[in-house]
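All protein chains but one are shown at their positions in the complex.
Chains here go by letter, A and B, matching the order in which they are written, and residues are numbered from 1 within each.
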Amino acid sequence: MNSSKSLWAKQHQRILILSLLLLVILAASIFIGRYPKPFWMPIQVLLEDSMAQRLVWLLRLPRIITAALLGATLAVCGTVLQMIFRNPIVEPGFLGVSQGAAFGAAVAILWLGGHRLTIELSASFFALLGLAGSFILARTIKFGGWVLRLILSGIVVSAFFSSGLGVLKYLADPLTQLQEITFWLLGGLWSVTWQDLLYVAPVVVAGLLIVYLMRWRLNVLSLGQDTAFSLGAETTRERLIILVAAVSATAVLTAVSGIVGWVGLIVPQIARQLFGPNGQFTVPGSMLIGAIFGVVCDNLARTMLAGEIPLGILTSLIGAIMFVAIINRSRIKLR
Amino acid sequence: MQKISKKILVISFILVLLVSACTAVQSTPALETEPVEPTTEQSQVEQPTVIEPTEMDATQSDPTQSDPTLVFIDGTGREITLPALPERIVVAGKATPYVIDTIYLFPDAAQKLAALEVRGFDTKEFLELVDPDVNVKNMLERDAGPEQIAPLQPDLVIVKNISLGKLGAALEEISIPVMGMNLETPEFFYEDIQALGKVFGNSDRADEIIAYYQQIEAQVAEMMSGLQDSERPRVLVLQYTEDGGEISFKVPPASYLQTTMVQNAGGNPIWLDVDGGSDGWIQVGLEQIAVWNPDVVFVVNYGGDSVETAQQLTESPTWAGLLAVENGQVYGFPADYASWDLIDPRWILGQQWLATILQPERAAEINLLSQVQSFYQELYGLSEAQIQESVIPRLDEIK
Partner (left out) sequence: MKQSMIGLENIQFHYDPGKTILNDLSLSVEKGSITAILGPNGTGKTTLLHTILGLLAPQAGEIWIAGKNIADYKRSELSQVMALVPQSEVVPFNFRVIEYVLLGRTPQLGFLDMPSEQDIELVRETLDLLEVSHLEQRAVTELSGGEQQMVVLARALVQQPQVLLLDEPTSHLDLSNKGRLLKILETLAQRGVTIVFSTHDPDAAAMIADHVILLKAGAVLDAGLIEKVLTSEKLTQTYGTEVKVLEIDGRLVTLLINGRFGKIEEVI
């Protein structure tokens, strides 16, 4: 008992602190918003005002939970991609996942009836296709290191999907479908209702759970192919399971929030600084940090101005600044 | 120890599931209350005692009306149920200028509009003209959501139909009634006006407005009756945009109002063979314009002065040789506070102006200046002095 405790004492302690922090932030977020006055809703109002109750219960709460799930999922997806592709500077937005999801949603709106479930399925399918495309393309490129090749092909695949999206917009009926696609792309969590959350929750919770349970396997998969094999990993199958779980969860959430960048890059970096690279702790660690990051950013989006700030703009701004800070003091080594 | 972290995570997962399960239970009664009106009213009655004094009037007036419930269909085909005539109306979402300009056709708008989001064109200046108190109202910032709108305690939020899906759905989730406006064609415009008549409890005014429009439409149709296809000039409507020094030309898709207006004014819209555009309007190159080689070109420049732009194009060497340029038939679409080609009440002025350009002989009876005066007098209640002072100077081009 002692050895394990002392070996990972710091990690366990930090997980505990982050969990408590997340709970506190979640609880506080319920009272943060623009109603009845900017920034803070007194508990008295929540107890007595029926509009406040509706607002908190029917809009703010699902929104806060979605923000937490979104942050956790993007962060975990980043961690998974970084470990499986053995590349510390990739994230869903770099590997065609986000753009693929956007394209898939547009396809569903245009040709598949645009039902919620269809949009989710189509977004997941094209997100996985984007990932597969980036991976295969990276293997065919004949120059540069693996890190660079993967990012290059991610850029290519993303560009392919964004131009595909442009073409789809041309095909869309300007009075109906086009507006729906445009809205979908803008994203933001302010319109999330319980029903929206219920549609995505099963895929997201299952995805997070799978990655969480396989967090030790993730370590093995981050080693070389021959070593991973010699350690008994069914490398192809296990990689596929984890990637499908993480990418599907990301895609269905992207179908609600629009493209939200940088979380999947920055949070795994922070998690590794706090916990070391061991997936046993970076997986739950990046979930917690991601959830906190997501909720805080969404609180800012909801509160700072009298209009909603798009979530993606906030995360990109904060994420990019943090990335500069991390990469400057960092031990990120690119091989 | 590692078990603890595992437990914490599992517990948080369960929490998520639990909360979702609870809501499913919780939201069911909430949904049920909506059709049952008395319950809804009660919850509305509780509200003012806590916060807003203005709501008190609404409560007091309730008993005086025997059955104030208001049920009607809006221009987007949705059934709206209101407990009483709305006294606090908020306009939000995208493309609000069209909505606001339409709402102000009703005299009560000035009093009942509690808050609005204004973006684009010179709508703000126009509102200051028709409603001197407009600046006292709550001005919403760009992209206000339910969090920002709820504190205004609206009885009804009116949005352009494109904002129904997200903003509308979110507002309805917290039991704020939402009405959509379509405005995309004259027919939809009339339906929107009818719905607004219900909202303001002033269907007479709605009929009056529709009669005004239909009378002009009928007059123009009469003028154009018996028009041969060969007599219709070949017309191109072109939007000019200058984005960071990059100039582009766009034509409206066939389903937009501009097409109908040109057809009704006795023109032949020749751009309908291209389709699809990334923001609705379809970008075209100079080559395509040369292929069409239209008899008449109408230029709109929403970010500048359409008439000046038309002048520049006429003088530009790249445009030399086009039929419309050689015959001096490149026109900037008139705009006072907003361009007359938009899905805004001013489209009826645009319709008449188009007729005078495309079929000058048939439309000789139309006196645009007096039409502008009657439009602003009868529809917005502006005085002759106001019109002479503020509106006409913006319309040099139509004299």
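The working rule: contacts are C-beta pairs under 8 Å (C-beta built on N, C-alpha and C of every residue); 3 or more make two chains touch, one makes a residue touch a chain.
This is a predicted model, so every value here is computed, not measured.
Touched by the hidden chain within the whole complex are the displayed chains A.
Screening A:50, A:118, A:162 or A:222 for touch with the missing chain picks out A:222.
Here one chain is not drawn; of A:32, A:233, A:265 or A:289, the residue touching it is A:233.
The chain omitted from view is touched by exactly one of A:87, A:124 or A:193, namely A:87.
Touch with the chain that is not drawn comes from one residue among A:118, A:182 or A:278, which is A:278. For subunit A, the residues touching the absent chain in the complete assembly are 1-4, 7, 83, 86-88, 213-214, 216-217, 219-220, 222-227, 229-234, 272, 276-278, 280, 331, 333, 335.
Everything below uses one rule, namely that only the chains that are shown with their structure count from here on.
In terms of their C-alpha centroids, the spacing between subunit A and subunit B amounts to 37 Å.
Contacts from subunit A toward subunit B in the complex involve residues 4-5, 8-9, 12, 15-16, 19, 22, 33-37, 45, 48-51, 54-55, 57-62, 65, 69, 166, 169-175, 178-180, 182-183, 188, 190-194, 197-198, 201, 205, 208-209, 212, 280-281, 284, 287, 302-303, 305-310.
Taken in their complex, subunit B has these residues touching subunit A: 1-2, 4-5, 8-9, 12-13, 16-17, 19-20, 23-24, 26-27, 30, 43, 46-47, 50-51, 117, 140-148, 150-151, 153, 162, 165-167, 169-170, 173-175, 184, 253, 255-256, 276-280.
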